[in-house]
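Here is the structure we will look at, set down as structure tokens.
Every protein chain except one is present and positioned as in the full complex.
Coming up: chain A.
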Amino acid sequence: MSMIEFKLNGKPVAFDGNPLKRLLDVIRDDFGITGTKEGCGEGECGACSVLKDGKLVTSCIIPVGAVGGCEIITIEGLRDTPQGKCLVESFAEGGAVQCGFCIPGMVMAAEALLMNNPHPTEADIRLAISGNICRCTGYDLIVESILLASKKGEGLW
């Protein structure tokens, strides 16, 4: 089996192993980037959300063999961009984080939303994070923080 080459957070990488390995495990174990979390392992909780060619996907249900030639962005790739900084600051300012386990996935879902809809309504935000489960906050502060990001980050998206 040949190498699987793709871009991870902007850098070209190659994976030489079983193509059925979950993208989540490859990101965490093979590339040592651990911001992406595993929650349910069946694509229902959103903790492992990453962007694949700009689209939000759950990395626990994607075999690495399916991302050859793709651009994968994790929370680490987003963190240092102006958009990522704005989201992180807004989440902190809005008190969106309690235990924090769901937050990388929440931030990726927020980024996926704002890329397509820079001025979302509260309903848009609730829909955009509907695949992301948080067991601490009750969601309201997360929704408010994403609204805050869309205001503070005027022009970024």
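Keep this in mind: contacts are C-beta pairs under 8 Å (C-beta built on N, C-alpha and C of every residue); 3 or more make two chains touch, one makes a residue touch a chain; residues count from 1.
Here is the rule we go by: contacts and distances are computed from a predicted model.
The chain not displayed here is annotated in its UniProt record as "Molybdopterin dehydrogenase", chosen from "Molybdopterin dehydrogenase", "Monovalent cation/H(+) antiporter subunit G", "PmbA protein" or "Transporter".
Think of the hidden chain as still there; on chain A it touches residues 1, 4, 18-22, 25, 28-29, 38, 41-44, 46, 49, 52, 55-58, 60-63, 65-69, 109, 112, 127-128, 130-132.
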